[in-house]
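All protein chains but one are shown in place.
Chain lettering (A and B) follows the sequence in which the chains are written, and residue indices restart at 1 in each chain.
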Amino acid sequence: MSFSRRDILRASIAGAFAAGASTLPTRLLAANKTVKIGMNIPMTGDYAPWGLPGLYGCEIVANDINAAGGVKIGGDSYNIELVAYDHGYDTEKAVQGYKKLVLQDKVKMVMMLGGSTVASVLPWAERRKMLTTTLLPSDITPDSNYLIATCESHPLYNVTGVEYLAEKFPQAKTAAIVTNNDAEYGLQSAATYKAAFEVAGIDVIDVNLHGFDITDFAPIVSSVLAKKPDIFCMATSFYVTPLMEQLYHQGYKGKIISCTLDYYDEIIAKTSREFVDGTIFQFPDFDDPMLNQPGVNFPNPGDFDAKFRKAHPNDWSAVSWEYPAILLNWIEGAKAAGSVEPTAVLKALKSAKNPEFVFGEGQWWGSQLWGQDNAVVGRWPVVVVEGGKARIKEYRSVSGWLAKNKNVLIKHMKELGLRTV
Amino acid sequence: MELVLLSITNGLIQGGFFALFAVGLVLIFGVMGVVNFAHGELVMVGAYTIWLVHAQHGLAYIPALILAILLVTIIGLLMERFLFRPTRNDPLAGLICSIGVLFVLQVAATLVGGEGPSKQVPPPFHGTLVLFDFLRIPYQRLFGLGISALALGALWYFLTRTRFGWALRAVALDRDAAALQGININQISMIAIGVGAALAGLAGGLMAPLTNINPHMGHNVIITAFIVTIVGGVGSLSGAVYAAIIYALFHTFITVYFGGTVATICGLILMVLVLIVRPTGIMGVRVSE
Partner (left out) sequence: MNRIVTGKLKKILGGLVLLVALLVLPHLLEFHHQDLLIFLTINVLVVSSYRLVTLTGEWSLIHAVMMGVGGYTATLLFKNFELGMWFTLPLAGIVAAMVAGLLCFPLFRMTQFYFLIGSFAAGEAIRLCWIEFVNPFGGTGGLSGVEPPLIGDIDFLEPVPYFYLTLAVVSLCLLILYRIEKSRIGLTLHSVHWKAPLAESVGVDTWRYRALAFIIGSFFVGIAGGLKVHYLGTITPNQFGVGFMVFILIWVIVGGYNRFYGPIIGVVVLTLFDESIRSFDEIRPAIYGAVLILSILFLPMGLESLAARIRHWIGRASAAAGSRMTDG
């Protein structure tokens, strides 16, 4: 992709944001064509926080693009229309939703969350040659030619938090990992953290896998703290809030690291600001000044953050900006291809040797672990809570870590029984 | 050793909650002969009430708790009047009706709370009691244990020292004989479900600041309640209390060493074993079928 196209896109979107466009389009250029983008996500149920906020974010971005006159692809101007389907993280519904989006709504791309819902639609993606995106690169299989992960590279980016922690707190020598016992989020994350800890010379003294629907985390936390770890790692546990609460009540004074820390203001309300300060995780708030640095490919993040929080005050989560980032990335690909057709866009995206993603330049990765180089990895922010607010401390290179240590990662994945090639 | 003591403490506190909702279920089954599958959802409504009026709208915790108990009691009374009374002679029909209520309540919770992550209620009592340097018990949990004990004590007093209590026990023992003695079955059934629901609402309200509040939280409650009821003895209230404490300790210890899901699996197997070997449970009285 050429330098100039990217800048033109950024400029036009930035112009739209600066003009203070409302979230509802006041006027769509009538002469524009429409391209439909599908979102097959959980909007209700337990996984809703990793689906619905993404839709909100995409709406903001799409409305602003449309208000600025749409996007020019291959000589035509297009308005972006989002079509969302709520599968509630039910695999049957996910397949139904996918078919509806592809066959009835005739979308040109389907964004999804990941996990078993993606696995269930892959046969259809292949047959219909529909470009599908996921937030979990671990969904990639050797036969899934139409599935790409162009923003989030879970669980790989977790290594950055560990590197940061090891560097800044060399006195922390032991770690305990507590996360859910599931193959899509918890175990993947646990394997990555184990590998990262090993590379950093930190001893993992306990891996405690908990189930779901647990009401009482006290015994779990007690049993882990009895081993006196310097570092308490929550990997990608769905129960970060009750775990933090227990750590607070049981007087834990060590370092805390996690992948996500959604709704950390609620956690602070249940514990204390002093307690939560210092927690390391991987997801920034978008009013963070570090996002305005060059190399970050998200137009006016502060503006986006403000608009989002105004329209949806309590709904910001880790995925709020990820789906929009994927959408923007798709637009780049379509412009490069000069077409909105899935096969063409996929080809254009994959042909870039150093694809641009939200945090800068990346590379296509994944064949060593999952069978296809269909995930974009690059650098990722390390976020720490300071004064009750999430702050990006630095960016670290995921691809750099992988280049040196991927065999350690593969070893730990195999140890936990996860699928590897 | 510290871990063992800590686990015992955690187990006892959990046992208090388990006892509250198990006793409610036993009351309803013992007196009315119907299995209230929606009992977990009654607890859920109690928890949601606390979230809605206390966490969201600022009403103080104790009044919110009373409101939760009242609301759940009313739901229970409505269930008795419109669902269980018409199906008095067909317990299976009553059970099926309670399943219907289960769904309605879950949807109501989704509508009230909206979708999204589990709700959190910040604890009204802050601080932690520290004993012997390592035994740390948050005051919120102690409050829950204390109120549970008080409620169970009040129930015991009610059942053994008041006329209504005696009537309840009579109906549980033999409904027809009690009717012949002039006891108003409908009235007693109302009282039974009223008390049972009140206990469930209280349990939900006490658990609200301590757990994740979501429309599915009732699932674990009903499983626990079944296990405790069967192990303790269907129809025996004291059995339910003892079984609640024993099962809570059992579950806590297995969770610490093997994980929570394994603990629940073991609990279910335990229940099946009890059903095979001694279906009346530890202290149960044979219930005519």
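Basically, a contact is a pair of C-beta atoms (placed from the backbone, for glycine too) under 8 Å apart; a residue touches a chain by one contact, two chains touch by 3 or more.
Just so it is clear, the structure is predicted and the values come from calculations on it, not from any experiment.
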| item | value |
| --- | --- |
| Touch partners, limited to displayed chains, of the chain removed from view | A, B |
| Of A:Thr91, A:Thr343 or A:Gln368, the one touching the omitted chain in the full complex | A:Thr91 |
| Contact residue for the chain not shown (choose from B:Asn36, B:Thr73, B:Gln106 or B:Thr252) | B:Gln106 |
| Interface residues of chain B (partner: the chain not displayed) | 35, 83, 86-87, 91-93, 95-97, 99-104, 106-108, 110-111, 219, 223, 226-227, 230, 234, 259, 261-262, 264-265, 268-269, 271-273, 275-276, 279, 287, 289 |
| Touch list for chain A against the chain that is not drawn | 44, 86, 90-92, 95-96, 99-100, 103-104, 115-116, 119-120, 122-124, 127, 141, 180-184, 187, 211-212, 417 |
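Methods note: only the chains that are shown with their structure count from here on.
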| item | value |
| --- | --- |
| Length of the line joining the C-alpha centres of chain A and chain B, rounded to whole Å | 40 |
| Residue numbers on chain B that touch chain A, as the complex places them | 2-3, 6-7, 10-11, 14, 110, 115-118, 120, 122-123, 128, 130, 136, 138, 207, 210-212, 214, 216-217, 219-220, 252-253, 255-257, 259-261, 264 |
| Residues of chain A that touch chain B when the two form their complex | 43-46, 48-49, 52, 181, 208-216, 218-220, 222-223, 226, 239, 241-242, 249-251, 262-263, 266, 269-270, 314-315 |
